[in-house]
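Before I ask anything, let me first share the structure, which is written out below as structure tokens.
Only a single protein chain was left out; the remaining protein chains are all shown in position.
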Amino acid sequence: MAGSTLGTLFSITTWGESHGPAIGVVIDGCPAGLPLSASDIQPYLNRRKPGQSRYTTPRKEDDTVEILSGIFEGKTTGTPISLMVKNTSQRSKDYTEIAAYYRPGHADYTYDQKYGFRDYTGGGRSSGRETIGRVAAGAIAAKLLSELGITVTAYTHSIGPVTIDYDRFDLSVMEQNAVNMPDPIAAKEAEAHLDACRARQDSCGGIVECVLKGLPAGIGDPCFDKLNANLAKSICSIGAVKGFEIGDGFAAAAACGSTNNDAFYMEENKVRKKTNHSGGVLGGISDGSDLIFRAAFKPTPSISAPQETVNKSGQNITISIHGRHDPIIVPRAVVVVECMAAITTLDLLLKTIPSRLDHLKTFFQNLSPM
Amino acid sequence: MAGSTLGTLFSITTWGESHGPAIGVVIDGCPAGLPLSASDIQPYLNRRKPGQSRYTTPRKEDDTVEILSGIFEGKTTGTPISLMVKNTSQRSKDYTEIAAYYRPGHADYTYDQKYGFRDYTGGGRSSGRETIGRVAAGAIAAKLLSELGITVTAYTHSIGPVTIDYDRFDLSVMEQNAVNMPDPIAAKEAEAHLDACRARQDSCGGIVECVLKGLPAGIGDPCFDKLNANLAKSICSIGAVKGFEIGDGFAAAAACGSTNNDAFYMEENKVRKKTNHSGGVLGGISDGSDLIFRAAFKPTPSISAPQETVNKSGQNITISIHGRHDPIIVPRAVVVVECMAAITTLDLLLKTIPSRLDHLKTFFQNLSPM
Amino acid sequence: MAGSTLGTLFSITTWGESHGPAIGVVIDGCPAGLPLSASDIQPYLNRRKPGQSRYTTPRKEDDTVEILSGIFEGKTTGTPISLMVKNTSQRSKDYTEIAAYYRPGHADYTYDQKYGFRDYTGGGRSSGRETIGRVAAGAIAAKLLSELGITVTAYTHSIGPVTIDYDRFDLSVMEQNAVNMPDPIAAKEAEAHLDACRARQDSCGGIVECVLKGLPAGIGDPCFDKLNANLAKSICSIGAVKGFEIGDGFAAAAACGSTNNDAFYMEENKVRKKTNHSGGVLGGISDGSDLIFRAAFKPTPSISAPQETVNKSGQNITISIHGRHDPIIVPRAVVVVECMAAITTLDLLLKTIPSRLDHLKTFFQNLSPM
Partner (left out) sequence: MAGSTLGTLFSITTWGESHGPAIGVVIDGCPAGLPLSASDIQPYLNRRKPGQSRYTTPRKEDDTVEILSGIFEGKTTGTPISLMVKNTSQRSKDYTEIAAYYRPGHADYTYDQKYGFRDYTGGGRSSGRETIGRVAAGAIAAKLLSELGITVTAYTHSIGPVTIDYDRFDLSVMEQNAVNMPDPIAAKEAEAHLDACRARQDSCGGIVECVLKGLPAGIGDPCFDKLNANLAKSICSIGAVKGFEIGDGFAAAAACGSTNNDAFYMEENKVRKKTNHSGGVLGGISDGSDLIFRAAFKPTPSISAPQETVNKSGQNITISIHGRHDPIIVPRAVVVVECMAAITTLDLLLKTIPSRLDHLKTFFQNLSPM
């Protein structure tokens, strides 16, 4: 596909720019019969929406989702679900200056190189608003997974040098602080760090962690479509993500086999693992334990401190970026990570069904020809 | 696709198990006219081959490549290139015991869950020998990239706690040590660490780093097919990889925008960057600077120290894995990473061509209808 | 993909039902720099629109296209183009009766079997309105092809037993009659046949022919992605199409090699063919001559004459279908065939570019790294 479609059986196609009339997504392959309304999707968009805290852009957007197709009498029909969010707060005049130069850390230069020119208003397609379609689609994927007993939960793992302490881990506090951290003390430290960054006109990076619970064993294909490989693509396709790791991740590279292997044992006639260094996959296939991964986000590239760059006339210049920008991407990106994880896992889960002839026979014995 | 095919225009389909008659790959979409013979491919396979150093399994395999299709009079024809390597050192009797239980850190349990049973000889499809097809295909991708002025180079970045020092970076020493490190002093420390691991019947993880030079700006698509996203999938699809990062990667999560942004400047009428924290991509598209990424490998799960696990009868048991296993995966994985990077980058490079109408018109003006 | 996406490099994803709020398409992979506005697309939609003649449903729809993304300052940006047409003439009350039974020749029964239930208003996703997205996308593909010197023209070849006479072939009269036939005499006979069908509450089938001129040689891949194979899928995916043939098609099955082969000859230093029985492809690859194919459409299944069928309670019943239906599909399907041909040919044309290393080298010599 041409790059804006992801997935094989449950696939999403996103479209839209920051300052166009609207932004949206088409979800194809959603199984029929799922009860669905805008009220299932809007809470996810609200979590992503700007203006939720003092660390997000003051740009005002309602981000109200409209369902244009695929639902009949309150249930999905199995046909494409088209979702649209209108852009209401375009301020194109902010961007005329930006058109003339390349902002460091942004995609201005690479878009110009690839396409010959670019939509410079609000970052065009490279804007963070591109994630609206991902989140709207992810809300549906998450609801479908929950019908199968699977939950997906992401949260802020670290902001700059501040990392959560698992001894204080408490999901319930996550939405009570401005940084979406499930640790009240780390949250306060992170806010202090962010305030300091902002005071010197700077921005900050961070890490999002995501956990899937209830996943059956057997999801993922052995070779290129490993569950962790597809998650890596899906998560690294979020703008500003610079790294992905599953289970112990980069720490496993410094470990020994004796400590990194997860021992199996029997409990209540079920196979269990004593530890979960692997993060829930073995050989690219889910093992039935919690799936855990992390994504590293770079600092927001738009900062108001002076920066050196070049303009389109080929001159060295110094710029200072003003406008409406988040000093940190991570808190609003939490729901994006959660949604991409749901979309990708659901797609592989659906692909897994026909992997065994005995399962196929059971499935088809209830269907019959004329 | 069903999981053993990767790529859109330059695509590879791998097949084969550790102890089957052979293992191989079909490369589809290789442009016509590339001079190619087995001598272009064999050196890559030799770098991957066991028995190269005291840290690799003593299993003896020639791993001689046979070209079965796609070449005519010494050049690629544009049709599928089928490559095969015969397995010659199968020792199935080694594996009868393994059939009865689940090795920790291996895919035994997940294959059984997914497929109902598994080929337990030598790990079957989850064996490291699965990478033979990747390496054979990668040799072709790398040759094609080199015809376009692009080089791909991977090396060992760290082994356990030992990391290379860039002040001593010297690619020429990489093949003079048993760990493929481009730093002679780190290499010796790494060997000492490996010897210690082996002495206590243990294994060790590590990190591979890879650099692509000469890549033009504009490779990669803005949304899901970002160059870094597709590389993430491709690299994380290598068995034992637990993490991927590009540029500063996870370190960027702890950084500030002011230090993480790469300033543009003009030099000899060309746009350049003062630093390369981004690792060569902006907005998922190559910016023309060096592309740099790293992959984290977990320790070899097969260790001869005793481990707890369960057998297929549902009993808790203690096992000790004997047989032919590398104490570390990384040195032999270096060429695998290099090859996957070449394959994925070439595929996106080919997809990039029709991104501009002006380029298309130039291209087609030389072609004409009857 | 899940079935509503077509194409690899130039791909389209359609969505929408007959009686939902809107219907639309996302086009991904359109090269950047193509001048494009609604005025390029609307004329194609107008050709498809109901109410154009006395043989089309009196349902009133403006079918006005809105461009929601992908255009900046009047040109395509290379990012997804989202097009939407609002449904304005839904009359859901017409369809309550239909909900209870299965109309012969319609997809009512198969949707219920596949999805467990169906959107019965206006045929839902199986409505002819589903082609709106195809036509809107095809208008863009056709414009892009025309920039490369390629034209796509479809017309009515036959209606019931009435077929055009190539001795009277005149494209200019095609839009002057109600059946889109490029033969004024056949058009009159066809209209008389249609009037007779309608008088007995019946409907009628027909054939659309399509010609592509200016196509360079070399488009299409040798094995599964033959140009004619991909066209066959694309055309047969139009509702009501029951057959596809290229060149002499089924007539070739009754021919001999001596008459069916097209002799090559030289003219003005160019290779030409004396005949075109092949329809412009050899081995699945365009040969540079006109590409010619035909599509057979079944009669409109909705007729007001009484028909036997069953209801959802499992009773045999007799029905008579009222409502707004065309007595023939073909005249409005002409533009749909043209558009699907443009979309599929463009996609393969873009895929063809990297088929030769010499072409690749020429292409990349103008691009350079930093």
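Note that the chains are named A, B and C in the order they appear, and that numbering of residues resets to 1 at the start of each chain.
To be clear about the criterion, a residue touches a chain if its C-beta (ideal position, glycine included) is under 8 Å from a C-beta of that chain, and two chains touch if they have at least 3 such contacts.
Note that this is a predicted model, so its numbers are computed, not measured.
**Student:** Could you tell me which shown chains are touched by the chain that is not displayed?
**Tutor:** Even though it is not drawn, that chain still touches A, B, C.
**Student:** Given the contact definition stated above, which residue among C:Ser69, C:Asn87, C:Asn177 or C:Asn230 touches the chain not shown here?
**Tutor:** In the full complex, the listed residue that touches the missing chain is C:Asn230.
**Student:** Of C:Pro299, C:Pro331 or C:Pro369, which sits in contact with the chain we cannot see?
**Tutor:** In the complete complex, the chain left out is touched by residue C:Pro299.
**Student:** For a quick check of understanding: of A:Gly20, A:Pro182, A:Gly218 or A:Gly284, which residue touches the chain that isn't displayed?
**Tutor:** From the options A:Gly20, A:Pro182, A:Gly218 or A:Gly284, the contact with the absent chain belongs to A:Gly218.
**Student:** Residues on chain A that touch the omitted chain in the whole complex?
**Tutor:** 8-9, 29, 31-34, 76, 78-80, 144, 147-149, 213-218, 222-223, 270-273, 287-289, 350-351, 353-361, 363-364, 367-370
**Student:** For chain C, which positions touch the chain that isn't shown here?
**Tutor:** Interface residues of chain C facing the absent chain: 1-6, 8, 14, 102, 104-107, 109-111, 113-116, 125-126, 130, 158, 160-161, 197, 200, 202-207, 216-218, 220-226, 228-237, 239, 241-250, 252-258, 260-266, 269, 271, 274, 277-279, 281-288, 296-303, 305, 307-310, 314-316, 351-352, 355-356, 358.
**Student:** Under the stated touch rule, tell me which residues of chain B contact the chain that is not displayed.
**Tutor:** 1-5, 7-11, 13-17, 20-24, 26, 28-29, 32-33, 66, 68-70, 72, 75, 77-82, 84, 114-119, 121, 124-125
Definition applied: only the chains that are shown with their structure count from here on.
**Student:** Could you check if the interface between copies chain B and chain C is built from the same residues on both sides, meaning over half shared, or from different ones?
**Tutor:** Mostly same residues: over half of the interface numbers shared.
**Student:** Which chain pair racks up the highest number of C-beta contacts?
**Tutor:** The chain pair with the largest number of C-beta contacts is A-B.
**Student:** Farthest chain from chain B, comparing Cα centres?
**Tutor:** C
**Student:** Between chain A and chain C, what is the gap in Å from one C-alpha centre to the other?
**Tutor:** 37
**Student:** Using CA atom averages as chain centres, what separation in Å is found between chain A and chain B?
**Tutor:** Each chain reduced to its C-alpha mean, chain A and chain B end up 26 Å apart.
**Student:** Please report how many Å separate the Cα centroid of chain B from that of chain C, as a whole number.
**Tutor:** Centre separation, chain B to chain C: 43 Å.
**Student:** Can you list the residues of chain B that touch 2 or more other chains?
**Tutor:** Residue numbers touching two or more other chains: 8, 216-218, 222-223, 271, 287-288, 351, 355-356, 358.
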